[in-house]
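Worksheet for the structure shown next.
For this view, one protein chain was removed and the others were kept in their places.
By written order: A and B. Residues from 1 in each chain.
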Amino acid sequence: MRRATRHAKWAVCATAVALVATACGGGGDAAGGADGILTSSWGDPQNPIEPANTNEVQGGKVLDMIFRGLKRYDPKTGEARDTVAEKIETTDSQNFTITLRSGWKFSNGEPVTAKSFTDAWNYGAHVDNKQANAPFFSDIVGYEDVHPASGPAKAKTMRGLVVKDDRTFTVALKEKFSTWPETLGYQAFVPLPRVFFTDHDAWLAKPIGNGPYTVESYTRGSGMKLRRWDGYTGEDKARNGGVDLIVYTDNNTAYTDLIAGNLDLVDDVPAQQLKNVRNDLGDRYINQPALIIQTLVFPLYRPEWNKAGTEKVRRGLSMAINREEITKQIFQGTRTPAKDWTSPALGADGGYKDICGDACTYDPAEAKRLIEEGGGLPGGKVTLTSNVDTGSHRAWMDAVCNSVNNALGRGAVCTVNPIGTFADFRNQQTTYKFTGPFRSGWQADYPLIQNFLEPLYYTGGSSNYGKFSNKEFDALVDKANREADEATAVKDFQAAEQILAEQMPAVPLWYQNGSAGYSERLSDVALNQFSVPVYDRITVG
Amino acid sequence: MPEPDPYQNPKEAVAPTGAGGAMDLAMSEAETLERDGTGRPRSLWSDAWHQLRRNPVFLVSALLIVFLVLIAIWPQILTSADPLRCDLSKSQQGSAPGHPFGYDTQGCDVYTRTVYGARASITVGVCATLGAALLGSLLGGLAGFFGGWWDGVLSRVADVFFGIPVVLGGLVFLSVVTSSTVWPVVGFIVLLGWPQIARIARGSVITAKEHDYVQAARALGAGGGRMLLRHVGPNAVAPVIVVATIALGTYIALEATLSFLGVGLRPPTVSWGIDISNAAPQIRNAPHMLLWPAGALSITVLAFIMLGDAVRDALDPKLR
């Protein structure tokens, strides 16, 4: 039977030869210097790339490169700076007059006018266009006409937007909102060229904006090539020749490509690689605070979690979680133990402060005492819920439960309820089906303390999934929103946050950092507060 | 030509053209199967048992399986520790005195978890394999033996089940179940696993029923049921055993995939699947986390593959 054996050997060798042969297909390096083009990992955007319909970071990445709005958040300080706007004036914190700088153009040559903004905002708000970010325009007078709670729209445009001339328009809000101009850095508020409305499909196939980059080509599901726009007149001209975004099916594959030298920038280092990252990349690794906080929200719509005295149980559970150990062992320091309900990326002036105090510090003995004093866990046990299709949610849920079980010493009283898909998780969350604490990840839309508190804990707030309701808290938030002075407003918000520390409607777990790794070809890589790389400042060479 | 078979589908008329030389031998074998030395007919199955008891491969694998089952029932034999008692500060550390296999990501003792994981994993593996093999070989065997209408319906039903992606099926069937026992997972694996075995069984029954000794038995007037059980079945069973013993391993691994998707077994149940799916992403950081549960899985599969081989040999008179 010698023949057969020889055949087997031949087959194995053939495979090996074929494997070696593919090694020849390496990626050639592009030119360096000011015209150097970098490659960066990307995920398929969830919705078509329309500014008012993009609410996740992958589509946001592109919008950030091809659009500039009235304001832009400084990538370092987070301060909202006038960009296309020359000035935004108000006398009553309710009616605003916006004047544009002259000279701004879209990359197809069309000038950016007041109408480019009002048309874009009316489009985003109109219910027929089914834009996910429509509620961002809900402060403007006339929103109900274009976006009624039910039934067809009664108007095409919002009464509150009036174009005065090419460079000026006015905005009337429904109530006083002193920090409203600060929200205008959000991507839903960017201007749109005429072609967006006249030839929508062509625009989607190759979006046109007024930012430092233009789209050279876009292949859905596989990648987008962006090139520096030489006609760009803004201050933040791109310092590289362009960016090739490449869609990856898995962030681990992107990371592997980075260390194999086939990719320049990865803006999401997978959790399982964090231990190797120093070894693989040295100092070409960024780990910095972002505007993201993870919490465990209690279902206060369930009577067993909302009885008098249960705030002690909630505080006790918070103290039974060893945040230091979990962020160190599970997340390798890419998350920071939470000390309040906002984010350190806000800075002390923005309102970040250790307000949770002892209640967020691991103290198993005190935790046990508080839970017993508060009447014990409802039904003697607690179940944590999260989706497990993304992130490393499974690992931290197990760790939190182990921490609680070890602290209480009553066996496996804490169990986890993993949910297979985010869609399923969201359905159960928005219909108030959870019976125990559930994960809530919140990324702020703009760097304001208001955005961390009002949508989440105000009575009837848009993302108040635990149905927390506290009159005192609501009153303080209302007061803060009316305040004309920003520092006083922050003080009021912090006073409101103090109530969260007592009531503990949600356990702050940790602040999530932005992380990125890059190749030796790149320098000046940084992330903004939304953990998106600041592409225009990157140099290649 | 054989007698017309009442179960034979007229549309699938078969013309046997078997090699003539094999005929006599096959017939004489078929005859010896029917009797033992005492002249009393001894069934193929008791004959096989007689054979098995003297096969060292069978004895070793059976011992191994008995040992694994014992651990599954009483994990306390091998460890006195609690698999759910974990200390996060020891996360992913290597072996230490009293903890020979080291710690996993959560700081749990890998040795204790490997011992305790046997129960759920072996239950899932064995029950799902038995279920899928019985259901699959029954339906596939009937489809192959009777052909025609039966075959059409059963094979097309199997096609539909084959088309369901495991992920979709898992998310739909298992996400509605909140039970923390192994049975929903077992049921799900049987539901998705039987078509594969049915297809194999059908194929080998189609071949086996054309063999000369089967034709001979039919000529001697054997009935359909008797033929299937006595003649076709034993001769078609080998591929089914091969596939089922390998499937046992893949089913235990499938349980890992289901856990990974969040729809498989959930804590406080301890299983090799859960541990393997937790360890896999950490392969670069802590390979020991993967080594032990995966090693335990290998040994289990080895035991069953050896058992399967021995049983198959015992059922095959040609190898005596």
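Everything below uses one rule, namely that a residue touches a chain if its C-beta (ideal position, glycine included) is under 8 Å from a C-beta of that chain, and two chains touch if they have at least 3 such contacts.
As a convention for this text, contacts and distances are computed from a predicted model.
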UniProt name of the unshown chain, from "ABC transporter permease", "ATP-binding cassette domain-containing protein", "Aspartate carbamoyltransferase" or "Phenylalanine--tRNA ligase alpha subunit"?
"ABC transporter permease"
Residue among A:141, A:162, A:204 or A:495 touching the omitted chain:
A:204
One chain isn't shown here. Among A:68, A:147 or A:394, which residue touches it?
A:147
Option from A:108, A:430, A:459 or A:523 whose C-beta touches the chain left out:
A:430
To test your reading of the contact rule: which positions on chain B touch the chain that is missing from view?
11-19, 21-22, 25, 152, 155-156, 159-160, 162-169, 171-172, 175-176, 195-196, 199-200, 202-204, 206-207, 210, 238-239, 242-243, 246, 249-250, 253, 256-257, 260, 276-277, 280-281, 283-284, 290, 294-295, 297-298, 301-302, 305, 312, 316, 318-319
Please give every residue of chain A in contact with the chain that is not shown.
1, 3-5, 7-8, 11-12, 14-15, 18-23, 25-27, 44-48, 55-56, 127-128, 130-132, 134-135, 147-150, 204, 219-223, 246-250, 252-254, 256-257, 259-260, 262, 389, 421-424, 426-427, 429-430, 440-443, 455, 462-463
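Please note the rule applied: only the chains that are shown with their structure count from here on.
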In the complex, chain A residues that touch chain B:
252, 270-273, 275-276, 322, 325-326, 329-330, 387-389, 394-395, 398-399, 401-403, 405-406, 411-412, 415-421, 424
Touching residues on chain B, where the partner in the complex is chain A:
84-89, 91-92, 105-107, 170-171, 175, 178, 180, 261-263, 266-268, 278, 281-282, 284-285
